[in-house]
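One protein chain is absent from this view; the other protein chains keep their places.
Naming follows writing order (A, B and C), and every chain is counted from residue 1.
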C-alpha cells in the first residue's frame, strides 16, 4: 500500500468560494467523470478502440487547476487527457467524435483518445510518449518568453515520467532559462503497475524538483479547493515572471491503467480506501454541509451533464469517417 | 570566472602518507602529465589524429582515486581518459600505440584516444558519448550485485554530463537498486565552452545527487591527498554494500577542451589562477617541506617518467598497422 | 495441443530461465504488472524480483544497464515495451552494444538480448504504431531478428542467448493470438526460410506480414520466404527462389522509403538482375504516421488484397 494519505482524512471543512464557482468546480468534475464512464462503456461496445486511459478519481486536479489558466496560456498534457481537454474548452462533442475516430473529432479523428488537440484552445495534446510533453512545454514557454508574452505554459505529467531523462533535462532548461512553465505533476502513485516506491529512489518529488533550484508546492490532489488555490498561486508566480514552478498533486486513479490492465499490482482495499477520498463526493458533501448544494440540485447538475454526454455520443455517432483518399493528408504542409 | 575556489588557497600542509605512497602519487601524476604533453606534441606532428582531450591539470583526481580500487573492480571513463587508463594499469606503450592507431594499441588501434579499452585491467573505456558510460556502469554494477561479488564499479564523468538524461536515469537506478557504484564526478567547471553556471540551474552537484537519496562527498580535486582519502572512503562504503556513493572532485583543465578549441570562453587570468593550484607542483612542494622529496629526487623521477614516455613513443613508432584485410574483423563474433 | 504466439514467447522465456541462471529479464512492468502484454505473466512469482526486474520509465538507462550487465557476465533479456520507446535507448544500443566489440579490438562483447514489440494494427495511433526494423537492420554489430511463427516466438530468445553478439528480437502483438505447435524447439538465427513453395512469384516478407503474405500467395501461386533474420540478411533462399519464379515482391510493414524491402530489392538487383523477367515491387506501409480509425489504419498497412494486386500486376 502507498504510504502517503493512507490515514489522511478526506478533504473537509468549508469551501471558501462563491456558490457559482463551487458549482462550476463540481460540474467540471462530474463532466469528466460521466464522460469517461460513458467512454468505458463505449469501449466495451467496440465504439472506442486502441488505448483508453481513464482519469476517474483524479478529476479534482484538472478541475481545480485549469480554471487558473487564462485563454492565452498553453496546455500540454499526456495520454490521460480527456479531462484536461474538456475543461480547457474543447467541446465534449469534439472529444467524443475523436474517440470514435470521426472527422468531426478535435484531431479530425486521426489521434483518438491519446491525441486530443485543439489549436483554438491552445491545447497542445495528448502525448503517448511518457515524458514526451515536457520538452515541448519548455519550447512553448521559450517562445512566449522570447515573444515577451505573459503566457503560462501548464504541463501535466504523471509521476512515472519523473524517472525519464526528459524530466531531468526539461526541469534544468526551464529553471536555467527562467521559463514561464507551471509543471503540474499528477502523482497517482502508479505508473502502470509500478508504484513509486519501486521506481524512484526518492519518492518525494518536491525534493527532486527543488534540487534544480525550482520553487515547489505540494497539495492534496483529491481536494479541488486545495488544488485550485495552489494552481492559482503557481500560475500567478509564473505569470509574474518568477520562472517555473513545480506543483505535485497527490492523487489516485480509481480505474485500471488502461482497458488492458488486470490490476495485479495493488490491493482492492487500497483502492477502496482512496475512494473514500473521492473528489466528487467529498466536495459535494462539503457544499451540502454549508448549504450551497442540495441533493436535488446535485441530481439536476448530474442530469444536465448526462445529457451533455448523450449529446456527445449522438454527435459522434452521426459523424463521418474521413475518406480513405485523405489518408496522406497533412503529413506535409501542402 | 568560476565562483568557487577563486580565493581558496592551494592545497598545503603535511602529507600524511609513508614516503613510498607519496612518491607513487607524485609519480603517477607526472606520468599522466608527461604522457599528455608528449601527445600534444605528437598531435602537432600529425602522429596522433582525430580528437585528443588532455587531462592536464586534473591529474590529482585519477592519481588519488584509482589506487583506492582493487584489481577486481571495474572502471568506466570518458574520452578524457588517458590518465585513468594509465593508472589503472594499461601500459603506456599500449596507450601510445593506440593513439598512433597501431595494432599493438590497447584497442588494437581501432579506438584511438577516445576509446582506450583493456579487459585485463577491467577498464571498460573510453566513451565518446557524454553520459554514455553511466548506464554501462549501472549494468556492470548490477552484474556484480547479482553475482554476489564485492566489486566496485567506478564511473568517471564530467560535470557537463550531469545535464544529460542519462545521468538522471542512472543515478535513480543505482540508488533504487542499491548498486555498488562509485560515481566520480570530475567537475572541471566547463563542458567545452560552457561553464557550469551557463548549463546548470543548480551548480552544487552534490545537492543534485543527494536528491536521489544518495550519499555525497565533495572534495578539492587539485589535492591528491584529499582525493585519495575521499576515494578510499567512498570505495569502502560501496564495497561494504552500502549502495552507491557520489563524489564531486573540483578540478580544472589547464589546456583547451580538445585540439580544436580557441578558448574564447574563459579568461587567461582564470586559467593562471587555477594553475597556482596545480596538483603536481603543490604536492611536490608539500613533500619537499616535510623532507620527503628533494629537487634532485624530483628531477630523477621526472627523468624516469620521460624515459618511459620516450619508450612508449618508440614502441608506438615501431608498431604495425592493422592490415586492411582485417577491416571487418570483430564487428561480429566469429 | 496448440499454443498461442504469446504463450510461445512466454515458454521461450521460461526455457531460457531454466537453462542458465545468469539469465534475467528487465523492463517496464515485466514483473508485478504481469507484463504489458502478459508475456511474462507468472514469472515474477516463479523467479523473484531479482531475475524478473521491473524497471522505472528510463529506457536509455535500463537498456544501457542491460548492455552493461551483459558485458559484466550476465545474460540479460531486456524488454523495451514497444519499438516506439526504443528511440529513447538507441544511443546505448548503437554506440555501446553494437560498437563495443569492434572498437575495443575484440576484447569485450555485449551479448545482450533486447526484445521489443513492434507494428501496427490495433488502432493505437501515430506514436504507438511504428515499425522501425529498418533502422536497426542498418547497424553493423547488431543481429536483428523478427519472430513471425510459433517456433520463432518460442525459440528465438534461446538462440539469441546462445549468440555472443547483441541481438534485437522483434515481436508482433498483431500475432499474439496466433495458434500453433512448437514444431522445432530449437531454431537458428541465421537463415531465411521458405514458408510456402510456389512458382509464379517470390514473396519476401517478415514479421506479422508473413501471414497476410501466405494468404495472398494462395491466389497467385507465390513462393513465400520469411526473412526471419533482418541483419545479417540471408539472401540465398531469395536468390534461389527468384531464379525459379523470375519475379519478386517484398511485403514489409515498415514505411516504404528506406524500408527493409528497399534493401531486399537492392540485393536482388545486385545479385540476380539477369534472372528477373519483370521489375521488382513492394507492398509497404504508406508514408504516414498511423491514423487512429480502423479504416485508415487498414488503408495504411499492407493487406492481402494489395499483395495479390501487386502480384497480378507483375504477372501481367
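Going forward, a residue touches a chain if its C-beta (ideal position, glycine included) is under 8 Å from a C-beta of that chain, and two chains touch if they have at least 3 such contacts.
Here the structure is a predicted model, which is why all the values come from computation and not from measurement.
Listed by label, the shown chains that the missing chain touches in the whole complex are A, B, C. For the options A:15, A:75 or A:137, the residue in contact with the chain missing from this view is A:137.
Of the candidate positions C:52, C:201, C:251 or C:280, contact with the unshown chain belongs to C:280.
The omitted chain makes contact with just one of the residues B:57, B:83, B:139 or B:160: B:160. Within subunit C, the residues in touch with the undisplayed chain are 60, 84-85, 87-88, 90-91, 94-95, 98-99, 102-103, 125-127, 130, 132, 134-135, 137-141, 231-233, 254-255, 257-263, 265-266, 269-271, 273-274, 276, 278-282, 287-289, 291.
Mapped onto subunit A, the footprint of the missing chain covers residues 74, 105-111, 115, 117-119, 124-125, 127-129, 132, 134-144, 146-147, 165-166, 169-170, 172-173, 176, 329-333.
If you put the missing chain back, the residues of subunit B touching it would be 49-51, 101-102, 109-112, 114-115, 127-132, 160-161, 163-165, 191-194, 198-200, 261-262, 264-265, 321-322, 324, 327-328, 331.
In this section, only the chains that are shown with their structure count from here on.
Subunit A and subunit C have Cα centroids lying 36 Å from one another.
Between the Cα centres of subunit B and subunit C there is a gap of 41 Å.
Taken residue by residue, subunit C touches two or more other chains at 55-56, 58, 60-61, whereas all remaining positions touch fewer. Subunit A has residues 163-165, 198-200 in contact with two or more other chains.
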